[in-house]
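Mind looking over this structure? Questions follow.
The complex appears here without one of its protein chains, the remainder shown in place.
Our next item is chain A:
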Amino acid sequence: MFDFFIHVASIACLYGVLALSLNLQAGFTGLVNFGLIALFGCGTYGAALASGMGWHPLLGLPAGIAMAALLGLFYARLGRKLSSDYWGIATLSIAEIIRISITNEQALTGGAQGISGLPLLFAGLKPYDGMARLALYVVVLALVWLFCQRLVKSAFGLSMKLMREEPQLARSLGYDLDRIRRVVMLVSSAIAAFAGFLYAHYLTFVGPDQLVSPETFLIWSMVIIGGVANNRGVIAGAFLMQFAMAYVPFIKDALELPTDFVAAARLIIVGGGLLAFLLWRPKGLFPEKVGGSNGR
């Protein structure tokens, strides 16, 4: 049971990093990205390709970040022409195109079978390897949180929020919205790819099933339930959602429910949780602290 707890907490930390990435885009800047999972996938496949080509595993990180940066810049470029809702649909479509391409490509990505055999971090530290990995993920989550906090409290963070609140007014004050969008997409894409890199070396397997669009909506539910534009809140949302989903099988066993219940209950947790919070607590568990020229 303790190992299971370590496992769930490890995954929650990585989802927390992803939630922070989405929060920079959607929460603080108003960029409604439904294709976040593709940026995460750049990190997972960066790790897998480095491993498959016999490179040092750490080289998978810059490779993944470079791919995510390119994709993030492409998303940002689309944002110049498309309004917010159409941009969201476009990012979802691009993420699906990438996933389907990966599924149908064999030589580089291993197709639907994916790529396995990636090195597990701290494998030599058994039986304490799980705790060592969790410690690393906690440190990474804390550092990413600190970085995001500093960013959103900076002058640039204020410009992100002005763009979210009144984009045309922000332009009339000299803010270059294209530049803000580009920088936010670059930074958040790198964060998402970092999470993907760690995830790939945690599961030691990478496949297109990890990039399905419901994963994006799971991250969205973490952000909305935790508190849009509140970095502490989205981490809380990630842990809450991850633990709620992980413990569904135990509830099934306790109540002697059929196995189908697990998948259905997880969907209900994500969809129902999103709906409930949007209806009754749209600002989430930890609402944004609004106002202040220091970007809070």
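The working rule: a residue touches a chain if its C-beta (ideal position, glycine included) is under 8 Å from a C-beta of that chain, and two chains touch if they have at least 3 such contacts; residues count from 1.
In the analysis below, contacts and distances are computed from a predicted model.
Of the names listed as "ABC transporter ATP-binding protein", "Electron transfer flavoprotein subunit alpha", "Sarcosine oxidase gamma subunit" or "Ion-translocating oxidoreductase complex subunit B", the one that matches the UniProt record for the absent chain is "ABC transporter ATP-binding protein". The hidden chain makes contact, of the residues A:122, A:175, A:243 or A:261, with A:175.
From the set A:19, A:148 or A:162, the residue in touch with the chain omitted from the display is A:162, counting the whole complex. The missing chain lies against chain A, touching residues 155, 161-162, 165-166, 168-169, 171-177, 290-293.
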